[in-house]
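Shown here: the complex without one of its protein chains, the others still in place.
Right after this comes subunit A.
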Amino acid sequence: MSTDVATTAVPPQPAASARATVRSARMEGWRRRAPLLPALVFAILVTQIPFLVTLWYSLNSWNLVRPGSERFVGLSNYADVFADRVFRQAALNTVVITAGCVIVAMLLGIALALLLDRRFIGRSVVRTLIITPFLIMPVASALIWGTMMFDPLFGLVNFVLTPFGGGEYDWTSSAPLVSVIIALVWQWTPFMTLLVLAGLQSQGRDVLEAAQVDGAGAGRTFRSITLPHLRRYIELGVLLGAIYVVNTFDQIYIMTQGGPGTASSNLPFYIYQRAFLGFDVGQAAAMGVVVVIGTIVVATLALRLLFRSFAQED
């Protein structure tokens, strides 16, 4: 902007100033880049270098409790990982937990957003109540669900279900995945609600009124106008939610410890067990690399979407 004005305003002079222009252009380039560098260098140091080290570890056999056991083994850790039944189960559980949580939370989120997108008494109070589960510390929420909600004897969930024939059902041992997903849905529904609500409120009132004038009913209007408009908000919520939920650790650590057995172990929890309870650095690293490759697929989709959202705004 102002710099363009400055460079073009320089009267054209021969050789010496041409070199000066080149130099000032280069300096200008650095001036533009300089503010970016600290953040960039920091991010590379703290995230990329450890990942490279993970790659290296994954090619080694190394147990932390046996000093000097480190030796290069090539891809054999990867072969072990894929042959590991528990790893495959943890991978499947990760998919079930992520998909289950994100889909249910999104459906609930859409319903709640539609209810909140009306004028009524105490609307901001109800919205505040609904966003609160997202703000509760996840460790606290996992403890509350694991104990006071799901306890077979004194838990609120069984108490509420008593009239419907619920007995002393032991949620976290008999249905560990469902219990974890319920706690996660409770935490993530507000996130989805807020995103969808923002989408609903960005809708042009005139379009909706036009539809009404044209005689479209509420259901029709929702299907052909609101839903297409909401699409990018829903996609954004699903993908951002998935990125966070894939990494779920707190709820599993606290509510089920991955159990009974390994029934509710997901990848982050299983890798944690292998690294910090089994001290098997090589295998844990190889699993980490596999998770990253899996995440890249989802992440690529998410990034495209984010860029599209920004492109529409710009």
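Quick notes on this structure:
Please note the rule applied: a residue touches a chain if its C-beta (ideal position, glycine included) is under 8 Å from a C-beta of that chain, and two chains touch if they have at least 3 such contacts; residues count from 1.
By our rule, contacts and distances are computed from a predicted model.
You can't see one chain of this complex, but its UniProt record names it "Carbohydrate ABC transporter permease", from the set "Peptide/nickel transport system substrate-binding protein", "Carbohydrate ABC transporter permease", "Sodium/pantothenate symporter" or "Electron transfer flavoprotein subunit beta".
The chain not shown here is touched by just one of A:F134, A:Y169 or A:F222, and that residue is A:F134. The omitted chain makes contact with just one of the residues A:L116, A:A211 or A:V238: A:L116. Touching the chain that is not shown, out of A:F87, A:W145 or A:W171: A:W145 (per the contact rule at the top).
Interface residues of subunit A facing the missing partner chain: 1-2, 29, 31-36, 38-40, 42-43, 46-48, 50-51, 53-54, 57, 64, 112, 115-116, 118, 120-122, 125-141, 143-145, 147-149, 153-154, 156, 159, 186, 189, 191, 194-195, 197-199, 202, 233, 236, 240, 243, 246-247, 249-250, 253-254, 267-268, 271-272, 275-276, 281, 284-285, 287-289, 291-292, 295-296, 298-299, 302-303, 306-307, 309-310, 313-314.
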